[in-house]
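Every protein chain of the complex appears in place save one, which is left out.
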Amino acid sequence: MSTQTDLTIPRAELLTLLRSMKLIRRFEERSAEHYARGNIGGFLHLYIGEEAVAVGVISLLREDDRIVTHYRDHGHALARGLDTAACMAELFGKATGVSGGKGGSMHFFDVSRGFMGGHAIVGGQMPLAVGLAFANRYRGQDSLVVCFLGDGAVNEGEFHESMNLASLWQLPVLFLLENNGFGMGTRVERASAQPVIHRLADRHNIRSRRVDNGQDVFDVREATQTAIDYIREGNGPYFLEIMTYRFRGHSMADPLEYRQQHEVEPWLDLDPIRLLTARLHESGLATPDEIDTIDADVEDEVNAAIRFALESPFPSPDELYTDVYA
Amino acid sequence: MSTQTDLTIPRAELLTLLRSMKLIRRFEERSAEHYARGNIGGFLHLYIGEEAVAVGVISLLREDDRIVTHYRDHGHALARGLDTAACMAELFGKATGVSGGKGGSMHFFDVSRGFMGGHAIVGGQMPLAVGLAFANRYRGQDSLVVCFLGDGAVNEGEFHESMNLASLWQLPVLFLLENNGFGMGTRVERASAQPVIHRLADRHNIRSRRVDNGQDVFDVREATQTAIDYIREGNGPYFLEIMTYRFRGHSMADPLEYRQQHEVEPWLDLDPIRLLTARLHESGLATPDEIDTIDADVEDEVNAAIRFALESPFPSPDELYTDVYA
Amino acid sequence: MPQLTYREAIRVGLEEALAANPETVIMGEDVGAYGGSYAVTKGFLEQYGEERIIDTPISESGFVGAGIGAAIAGMRPIVEIMTINFSLLAMDQIVNLAAKARYMSGGQMTVPLVIRTVSGGGNMLAATHSQSLEAWYARVPGIKVVTPSNPADALGLFRSAMADPNPVMYVEHSLLYGSRAEVPDEPYTVPIGSASVARPGTDVSIIAYLRMTPVALSAADILEAEGISAEVIDLRSLLPLDSGTIIDSVNRTNRAVVVEETWEFGGFAGEVIAQINERAFDSLDAPVLRVAGVNVPTPYSRPLELLTIPTAEAVADKVRSLFQA
Partner (left out) sequence: MPQLTYREAIRVGLEEALAANPETVIMGEDVGAYGGSYAVTKGFLEQYGEERIIDTPISESGFVGAGIGAAIAGMRPIVEIMTINFSLLAMDQIVNLAAKARYMSGGQMTVPLVIRTVSGGGNMLAATHSQSLEAWYARVPGIKVVTPSNPADALGLFRSAMADPNPVMYVEHSLLYGSRAEVPDEPYTVPIGSASVARPGTDVSIIAYLRMTPVALSAADILEAEGISAEVIDLRSLLPLDSGTIIDSVNRTNRAVVVEETWEFGGFAGEVIAQINERAFDSLDAPVLRVAGVNVPTPYSRPLELLTIPTAEAVADKVRSLFQA
């Protein structure tokens, strides 16, 4: 199942990976609380359980690379270093949010960090990623675009159109499929005639690979690095299918009746944060104290974010009319 | 390249195949004439050069099978036995046309013969075919649906969505790809990252095959029969890619500047009608006299069709308002 | 049947349809195992089985087109598009196939299809998930569009939609699902193309549909206290539109305000106003006014979102303006 701790990664960076995953986890646990209290509205799609994917992939990107993702975007945003407080403020609909309060949970943006959203139409983010990568290629830049998508998006026509364009034009884009086994309540096997999804990429002549254990941040990183190298060398797109699991419901409204406890449990055992923590312990790369410090630190950061969100003003009514046109 | 004359086909049937191909050819040559004279308007997409495909495939269908096709539909319609005069009248926009003059060249219909159109939005016919096949399966019928499409349609999202649904639901549908090398002026290789198109079907777990010489009606029939048997046995969909060539422009307006004479000529040598005629001669299955009779007969039929079309009335103005709602 | 919620009324309609015709199936995203994203089809999978309650892949063009095909084959399918926002991905199939198959074939094809979908905003779902796009469909000859605003109409219109041989877009509103009201016990239908006088009045006609009907009714309450008697017309169907009931009302009240949840510019209210203008011009004592959504993409933030959607107070205000001259 899992590989070993990658000892080529400097210790400080290992701790950063852990911290990043913990930050996502706590950020979301606390958002769920504030959703229940009515401070956050709309749909809230938690990434809990999938943290190794966002953190593993995004930790390997350069500053000039870009990220396009779907509505389950908090993990990607935080892994990319978007301001935690501004992310929380966005959930609270505040003017200080990453999208000025206009986007909400599904539409986080930070163009200064190459974080090109947060897109809520399933599959709709893919042509955008193709277009951004087209610009890179046109300009002869070697930066790349990572396009996250869910297993559910695979059945949309835009998936097919985007794969074809990316391959045909040999664009520097990494399609990063988060296969968490379900699109809402529908199992991959009930939605896709080809449940080994990355094989669809093969047929567009896109190099592809599956990572069986996306809960292991080292596995994720190893595969991602291969993909990134391949793309940066000018070989065109790459498709990575990463197997993972969402621990919570699709959104806060999900009655979660479509999956059985006995199939969920083995996955809960594969908690990416627990896995990484255990590895760091085993290999003596982090002491319990160090981990406690990270926890405390993350707690503070999230607390500060919540305070910031609570204290920030809502957008003023004039904001309704700004940003419609440039 | 070509196989042999299939001697298991009764001689009368062989002559019917030839006649059917000749009928399509003459029908279209004469339509082109009447287009030039202004008796036919809109877009006229000729099927000339591809006759062996429509005739080969459709000659093997049962009466209760259904056909869905694209805008280049005259060949399929005539091969299915739609009334030649009513087809011509449709081109002339007459009330006696197969679609009452409302559809025109791109929208031939004859539901009584299971001919479910003539669809002009590229790729748009595929979900319809899936739905018709869904009804067959739901009802436990063993009739099937043939869905013709062009190589250009393959890049539309609906192609992908339809393939997935057909495979997932194991529907009795034969996707019949007419790969004539071009979508308008765009070569397959410039439009599809996977130019061996049927491989895309594989990846949806749809059985597939390519017929290299779609100009040979025997090759077309042999492959089609295999596909039909497979589907009727309840194995789900099948995808057949048939290599062919359109001898004329995309439509009457096509300046035809995107392909060179030297690449066209070898294809012109592979005229499906000439090929079949030669075979019948060689194998002694048809005398020159018999062929002349067919020619004369076809000529009469097309002449009669044109007369009928010319003499038929245009739809009365009230017809504008009928058929909007049932 | 005594009191039903809007959701329950639709469920009754769906269950009647499933019982009435073994060739009726329900297909759409998460209508089965998940129970429908607004819980309308909860429990159906267990009850009717997966042959009839069909979870589709997320491929709106594909499964809507498949529904059209099944309908053309003579089945009586019900397709659910989770929200009308996603219908844009199926719009080609709806506009170019469902609406035109009959006409282009010279009357040979019939498309007895009901497409259920959910429109509207007010749930903090931001710009891509809060749109009211039914007016686009309501201009396409060949389809019909209905928009029930209460449980009784929801059931009555659903029955009519299922009985109609044409493709019908049956448009629901998520903020109405929990609303509860009397539903007649005896068998009844609400004909497609018939508006209702949701509240009679004499001084002004307030014309609304879907979730703006309860808003208009509240406005009428407010106005009544001020001595203005407002008649509320609930359009119920957008296509075909019951122009007669509208014109009739305006001829009596001589004033009208049209209320629409979404973007004012280019909206359905324009059609209503054009018809009143043409057919009741001489009755008008004042211009016909609109109260509609603000012309911006819907923002997430609650205080901003609330500004985008007409309120009863805003409707009352606009009506008042007609009486100050």
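Chains here go by letter, A, B and C, matching the order in which they are written, and residues are numbered from 1 within each.
To be clear about the criterion, a contact is a pair of C-beta atoms (placed from the backbone, for glycine too) under 8 Å apart; a residue touches a chain by one contact, two chains touch by 3 or more.
None of these values were measured; they are calculated from a predicted model.
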{"item": "Left-out chain, listing which of the shown chains it touches", "value": "A, B, C"}
{"item": "From B:49, B:114 or B:152, residue that would touch the chain that is not displayed", "value": "B:152"}
{"item": "Candidate in contact with the missing chain, chosen from C:46, C:182, C:278 or C:313", "value": "C:278"}
{"item": "Candidates A:25, A:74, A:102 or A:250 - the one touching the absent chain", "value": "A:102"}
{"item": "Chain B residues touching the omitted chain (full complex)", "value": "41-43, 90, 93-95, 97, 99, 101-107, 119-124, 152-153, 155-157, 183-187, 190-192, 250, 253-255, 257-258, 314-315, 317, 319-321, 324"}
{"item": "Contact set of chain C toward the excluded chain (per top definition)", "value": "85, 88-89, 91-92, 95-96, 99-100, 103-104, 126-128, 135-136, 138-142, 239, 241, 263, 265-274, 277-278, 281, 284, 286-290, 295-297, 299"}
{"item": "For chain A, residues in touch with the removed chain", "value": "97-103, 107, 109-112, 116-119, 121, 124, 126-136, 138-139, 157-158, 160-162, 164-165, 168, 322-326"}
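Just so we're on the same page, only the chains that are shown with their structure count from here on.
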{"item": "Chain located farthest away, centre of chain C as origin (C-alpha)", "value": "B"}
{"item": "Intercentroid distance (Cα basis), chain C paired with chain B, Å", "value": "41"}
{"item": "Interchain centroid distance [CA atoms averaged], chain A/chain B, Å", "value": "47"}
{"item": "Multi-chain contact residues (two or more partners), chain B", "value": "157-158, 160-161, 164, 168"}
{"item": "In chain C, residues with contacts to at least two other chains", "value": "56-57, 59, 61-62"}
